[in-house]
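Heads up, one of the protein chains got dropped from this complex, but the rest are sitting where they should.
Just so it is clear, A and B label the chains in written order, and each chain counts residues from 1 on its own.
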Amino acid sequence: MATTRPGDDPAALTELYVEVQRFYARHLQALDRGDVGEWARGFTEDGVFRLPPPHEPLRGRAALAESLGRFMGAAEARGERHRHWHGMLDVRPGPGGTVEARCYALVILSTAEGSRLYRACVCEDVFVREDGDLRVRDRRVTRDDHLG
Amino acid sequence: MATTRPGDDPAALTELYVEVQRFYARHLQALDRGDVGEWARGFTEDGVFRLPPPHEPLRGRAALAESLGRFMGAAEARGERHRHWHGMLDVRPGPGGTVEARCYALVILSTAEGSRLYRACVCEDVFVREDGDLRVRDRRVTRDDHLG
Partner (left out) sequence: MATTRPGDDPAALTELYVEVQRFYARHLQALDRGDVGEWARGFTEDGVFRLPPPHEPLRGRAALAESLGRFMGAAEARGERHRHWHGMLDVRPGPGGTVEARCYALVILSTAEGSRLYRACVCEDVFVREDGDLRVRDRRVTRDDHLG
């Protein structure tokens, strides 16, 4: 019986896994170079970003780009550069054609004095497809140093 | 002449490489959330885990789960959270249908005070297949700060 569900087909699952890896590389390289518009286009128009407390969830590309633009601008003004690293990626086909990803996420912070590990987090994304491209509909990030 | 050896077929080798990446993500996410039973099922029933000295090698799923459960419980009691990161993965088909993987392994340690790099290691695994799934028959981990 023919099927196109990635979960059933090793080749399709392999392609999907690599597609998510490439998505994260481009999406977060865009953020780290300050192109928050390009970064925000990795979400659906009404995509949600559930940040760790005390931050409120952000909803929609405009709010995402505005908030992260302010954050990245403030970091630059302090002489800081951030690099977001996703790794240890798990990808599973989800309900209704969605794609669910769970990975570890580091933030590396550099100043003129050197580079250091700043944050360790877990990132959970629910992706949908729009015109063939993956878009984040819902992102939840938790900080590893928020125990309990 | 037809063959299914992954080493001979780029598509099969690509699938195998991604399969090992996904294995590590699920296997070590299980460990890091304290599900040592699930983590131990990533080994064969009599699988061996050769830890760096002064630790003795562990043999068999029961011993693996018991030992790592004790270790993770003690870390939690100290208010520590561990994240195991594998990266820089090399995968090669080995003798007798085995799969050999060599990668770098970091341990990120978080407490309520923040996150830091705790250990840098090398992990070498020999995998076999059981019911289609990869299982570790032999794991050897060495610490980068054990020089010489």
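As a convention for this text, a residue touches a chain if its C-beta (ideal position, glycine included) is under 8 Å from a C-beta of that chain, and two chains touch if they have at least 3 such contacts.
Keep in mind the model is a prediction, meaning the values are calculated, not measured.
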item: Contact partner of the left-out chain, one of A:R116, A:R129 or A:H146; value: A:R116
item: Options B:E56, B:E113, B:D131 or B:D145, residue touching the unrepresented chain; value: B:D145
item: Contact with the hidden chain (one of A:L28, A:V91, A:C121 or A:L134); value: A:L28
item: Hidden partner interface residues of chain B, rising order; value: 10-11, 13-14, 17-18, 87-91, 102-104, 106, 117-120, 143-145, 147
item: Where the unshown chain meets chain A, residue by residue; value: 11, 14-15, 18-19, 21-22, 24-26, 28-29, 79, 81, 83-87, 108, 110-117
